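Sending over a structure as structure tokens; questions will come in a sec.
Every protein chain except one is present and positioned as in the full complex.
In order of appearance the chains are A, B and C, and numbering begins at 1 in each one.
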Amino acid sequence: MTVRVLAFARVREVLGVSESVLNVPSGARLCDLWATLCEQNPELGPLTSSTRTARNGHLADSTEILEQDDEIALLPPVGGG
Amino acid sequence: MTVRVLAFARVREVLGVSESVLNVPSGARLCDLWATLCEQNPELGPLTSSTRTARNGHLADSTEILEQDDEIALLPPVGGG
Amino acid sequence: MFAIVREPIDVSAVEDAARIPGAGASVTFVGIVRATGEDGRSVAGLSYESYDAMALAEFEAIAREARERHGGIGLAIVHRRGELKVGEIAVVVSASAPHRAAAFAACSYTIDELKSRAAIWKKELYVDGTPGRWCSNAGEART
Partner (left out) sequence: MFAIVREPIDVSAVEDAARIPGAGASVTFVGIVRATGEDGRSVAGLSYESYDAMALAEFEAIAREARERHGGIGLAIVHRRGELKVGEIAVVVSASAPHRAAAFAACSYTIDELKSRAAIWKKELYVDGTPGRWCSNAGEART
């Protein structure tokens, strides 16, 4: 199963890409996706508590189960204006 | 002795002119000038309590004594903005 | 920029004039002639007159006060006089400051004080042709 991952600001810089399509096992939750990303990119770890996640344009709980073609956005603390 | 009188808004309409040069007796006070104007223009009477007076660009007390060439402005309640 | 003008006001020029070096925020108030008068009657326009010397001195006094309260701010005030139609701009107040709290406060303070203190008068002219009426800000609630 694949999901699209959008990353912004510091999280984007750590991942090195703003957008990617990732394979995730069926039944995986948002927090599993984040954990996988942290394993591959240890610098993400310290950002865990400050990074919120949106699923298909809406803030999501980390326990939500991913579905095929979900658009997952990784959102550091905002700084607009 | 003469003073220049500037009138605005409703007071200007009652006097019929925005600017005039008036003869005043030596020693006359601001309130004497107003009283004279009220005699000549009875419609001014009801405006007495709401009209402030400036002398040479500064709000003045009605007991101040007029001097030659004073610029006296008759100021109804303001309504700018 | 402190001015009373006969011609339409260029809002951008007032904003620019108020902009200080180091500004992070600019707040601009624009006052527009409304179609509805104070007593609900349909307004065709407003006629403004001013005692320019005193009004401009008051603009500068208000600006001094705003600077005392809010520190290093930039401020510009332009008021129009003459006959204005509904929808036309009567007054523009612009304030700039390093941060937005001061810019909002200075702009709001300035228009409140201008309305209550500056030697400017306004007559409502009605669509139905009934005699115009001089409007006072005396009873108006401060914002």
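Simple rule for what comes next: contacts are C-beta pairs under 8 Å (C-beta built on N, C-alpha and C of every residue); 3 or more make two chains touch, one makes a residue touch a chain.
From a predicted model like this one, the values you see are computed outputs, not experimental measurements.
The missing chain, though absent from the view, touches A, C when the full complex is examined. Within subunit C, the residues in touch with the undisplayed chain are 11-12, 15, 19, 21-36, 96, 98, 100-101, 103-104, 107-108, 111, 141, 143. Interface residues of subunit A facing the missing partner chain: 6, 8-10, 12, 50, 54, 57, 73, 75-81.
In this text, only the chains that are shown with their structure count from here on.
The distance from the centre of subunit A to the centre of subunit B, with each centre set as the mean of the Cα atoms, comes to 75 Å. Centre-to-centre spacing of subunit B and subunit C amounts to 26 Å, using the average Cα coordinate of each chain.
Distance from the subunit A centre to the subunit C centre is 50 Å, each centre being the mean of its Cα atoms. Shown for subunit A are the residues that touch two or more other chains, of which there are none.
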